[in-house]
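A protein chain is absent from this complex, but the other protein chains hold their places.
Labels run A and B following the written order; every chain starts at residue 1.
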Amino acid sequence: MLANRKLVLAHFWLAFAVFGVALTLGAWQMFIRSPLGTWLSNPELYYRSLTAHGTVMGYVFPTLVAMGFGYAISESALEQRLVGVRWAWAGFWLIVGGSIMAMIPVALGRASVLYTFYPPLIGSPFYYVGVVLVVVGSWIWVALMSINLRVWKGANPGKPVPLAMFANVAGSYLWAWTAVGAALELLLQIIPVAVGLKATIDAGLARVFFSWTLHAIVYFWLVPTYIAYYAIVPRAIGGRVYSDTMARIAFILFLVVAMPIGMHHTFGDPQVGAGFKFVHSAFTALVALPTLLTVFTICASVEIAARLRGGHGLFGWMRALPWDNPMMLALAFSFVMLGFGGAGGLINMSYQLDSSIHNTQWITGHFHLIFGGAIVIMYFAIAYDLWPHLTGREFVDLRLIRTQLWLWFIGMIITTFPWHWVGILGMPRRMAYFDFADPAIAPQALSVTFSAIGGFTLLTSGILFLVILARGMRSPAVEAGAYRFSLAVHQPATVPLALNTHALWVALMIGLTITNYGYPILTLALTEGTSVPAVYVGAQ
Amino acid sequence: MSARDLFTLTNRHFKTSVGITAAIFVVTAIVGFIVLPFAQPWVQFANVWDAICSAAGVPQRSAAAAAQAQDKRLSEVVLTSHTLSRPNQEAIGRGATLAQRCAICHGPTGISRADSPNLAGQYAAVIYKELHDFRSGARTNAVMSPFATGLTDQEMGDLALYYAFLPRLPAYHPTPQLPKPNIVIYGAPMRGIAPCGSCHGSLDNKVGSPWLEGQSEAYMKAQLRAFAGGDRRNDISQQMRNIARAMTPQEIDEAAAYYASQPPDIVKAVD
Partner (left out) sequence: MSAQDTGHQGAEIARRTERRWATLSVIIIVAMAVIAAIAGIHRATMPQARVETTDPSRLHLSGEFVESNLGSVLESNGAVTVRAIGQQYSFTPACLLVPAETPITLRATSADVVHGILIQGTNINTMLVPGYVSEQLMRFERTGDYLMPCQEFCSFGHEGMWGKVRVIDKAKFAELAKSSGRLSCVGQ
């Protein structure tokens, strides 16, 4: 039951439209700093573009996808009309307003501070306030997801919450809490300086606040993808979820341990104690657990589908999989990229290995592979799967869809593998140009060129994606039926309270935040003399 | 089971999850705060408490290391983005009076007729810093040093605000505009040279760095050479010496000639 199709469509269209813009900027950036481009006579343009690319891809695009998908899940999994539709639209328009407010100063070059802010660099206050509005808009969604679940529980006491909704709400709580770090940084530290109320800022404390957000935000981006793994893929390829319980545990683990691990981003920072770095490093290792569990469960679910289709043999069943089904293809690509990206993540996790690649191009390669690759390719798949239910029209050309997915996969591999490599060679991040003529870094030139070619492959795929969606709005009408999610092999009749509610896990998440972040934040906030003069970018 | 029972020890999930989480935290904390600090033979801790505090990141003021005595006078100015960032009419008025004695070299409108720097519309922090350095001896000049010696901090601030307030005018002897040389546009990354404009105004202004459009070519050349040769050392922590030393003599000539040929409106407007 998808009653509010317009709401979901609006979120998706806006998400993919801004994605298209940011993708174009990204491809341009890959090109201009590669040996194929000529050096920019104004390097600020590069940082401007980078700020826009990061802000859109990091804050706006995935948030809109999670929101749109979340509303769709709420209506279809709970089979209940969305409660609070007006609020949902208010949240949407807040994001629109916030994005415009943030992007105007960025476009004018008044806020080229990158999406990571990094004070004491300070840009236009409108940029920061815009970002805050985007976050506030998304918090409305968080509240609505919680309220809708509560309404459903009131009407269905004791029933297991459908897995998709359980995961969706877990993701929304994770986002609500993880956004608090950046919100505190913006509201308490940056905005007062940007508007001129204060002249100094504690750069070290700001980095700690930001790490609170910056790592767990990745898992917020990841949740829709994991929901697709568990709740869409098995149904789409004719299988069943191997285990409903394991799926719940995976999302619970994300909720609990995704957040108190962010300080692995500050391994190289002088303002964080070595003890807390170790604690965060250990908890970072833990966050691999839900992914390992998921890989197992999904592979088993896929195997079930294959065997139901007559596949047999130890590995021979793979041949029986519906490879012409875009969902199957997307899942396979996503898993390959998740595998490589995850292996890279294990390297970033330890101080010792991280120190050889920290803040090099390896890191950008890593999160593009995980986010742009493994996660976003499933966003495409989600859109393809939902589209007929939203538009009442079917996709005619599955081949085009497959081409798009192939292009994205190949493009992402061509882009990110050389990117990782130049990172190992020590190529630093976020530079507008490099002197590849210098013999010391000339060996990196070829790899960077490949990455740029990959960037254009991705751009082609992205454009194709938008074309497919647009054509999907005008293709022949179809009765898509109710939107359904996968069933488990052993569909649970009852679920233990702890696995059917979020309270315990939210409490653990907050508790771990206090143990892992409380002291570092308090001690920096209370120490005198750690604030440093602001440096206004583009100042005259 | 109701929601209240969720947080009781009779709930298996509560017991297990809180227990495991607490255990992981305690174990990693013991390893991180006690075992690892003492496992590092290259760091000495007074006692366990010192080790724990250090690992927790209790901030300590950097120990006053026995620094070498400075063999020559260096700049003692402290600049931040808020240095003289608020002009006021009174200060500008006082500055105008004081500036009468500067006019011989720097021109009545702040535009020099000789090879002294033009000061009209220069950033206030720059003028303040140079005056301060002339007074302290961090920068020396036969003409300027005696002038600066008698100035108080407030007078230097007034002068700086006055000149910053003056409109930016074309140079006294305008020359045809030259194309931008590569060293100015791109710098030279591998030699550690950023584009000039990233500090000197056309892209961004690093506090204390002047904008250069329309300045005397001879003056800029002489200053770049002085920075490169170490004769001029009042740039805080070598920020300009690092750049000038890495420039070739030809690049110094090109950069000086380029900036001298530019009209002042090339610099972004002051807000």
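Convention: contacts are C-beta pairs under 8 Å (C-beta built on N, C-alpha and C of every residue); 3 or more make two chains touch, one makes a residue touch a chain.
What you see is a predicted model; the values in this text were computed from it and never measured.
Asker: Could you tell me which of A:G26, A:G68, A:P120 or A:G137 touches the chain that is not displayed?
Answerer: The single option touching the absent chain is A:P120.
Asker: Please pick, from A:R81, A:R429, A:R471 or A:R484, the residue that touches the omitted chain in the full complex.
Answerer: Only one listed residue reaches the unshown chain, and that is A:R429.
Asker: Which candidate, A:A90, A:L346, A:A437 or A:I514, sits in contact with the chain we can't see?
Answerer: A:L346
Asker: For the chain not shown, which residue from B:G187, B:G214 or B:P264 touches it across the whole complex?
Answerer: Touching the chain that is not displayed is residue B:G187.
Asker: Of the listed residues A:Y242, A:F436 or A:Y483, which contacts the missing chain in the full complex?
Answerer: A:Y242
Asker: Specify the residue from the set B:T16, B:Q40, B:Q154 or B:T248 that touches the hidden chain.
Answerer: B:Q40
Asker: Which parts of chain B face the unshown chain closely enough to count as touching?
Answerer: On the chain B side, contact with the omitted chain comes from 31, 36-37, 39-40, 42-43, 54-55, 57-65, 67-71, 74-76, 78-80, 187-195, 197-199, 203-204, 206, 236-239, 242-243, 245-246.
Asker: Given the full complex, what residues of chain A touch the hidden partner chain?
Answerer: Those residues of chain A that touch the unshown chain are 43-44, 46-47, 112, 114, 116, 118, 120-121, 202-204, 207, 239-240, 242-243, 246, 266-274, 277-278, 281-282, 285-286, 288-289, 292-293, 296-297, 300, 303-304, 307-308, 346, 349-353, 355-360, 425-426, 428-434, 440-441, 489-490, 527, 529-533, 535, 537-538.
Just so we're on the same page, only the chains that are shown with their structure count from here on.
Asker: So, what's the distance in Å between the C-alpha centres of chain B and chain A?
Answerer: Roughly 37 Å separates the two chain centres.
Asker: Spell out the residues on chain A that touch chain B in their complex, using ranges where they run on.
Answerer: 39, 41-44, 199, 256, 271-279, 282-283, 286, 431, 433-435, 438, 440-441, 496-499, 501, 503-505, 507-508, 511-512, 515-516, 519-520, 523-524, 527, 530, 533-540
Asker: Flag every residue of chain B that touches chain A in the complex, lowest number first.
Answerer: Chain B residues touching chain A: 1, 3, 5-7, 11-14, 17-18, 21, 24-25, 28-29, 31-33, 36-37, 52, 54-59, 80-82, 123, 180, 185-186, 188-190, 195, 198, 201, 203-205, 207, 267-271.
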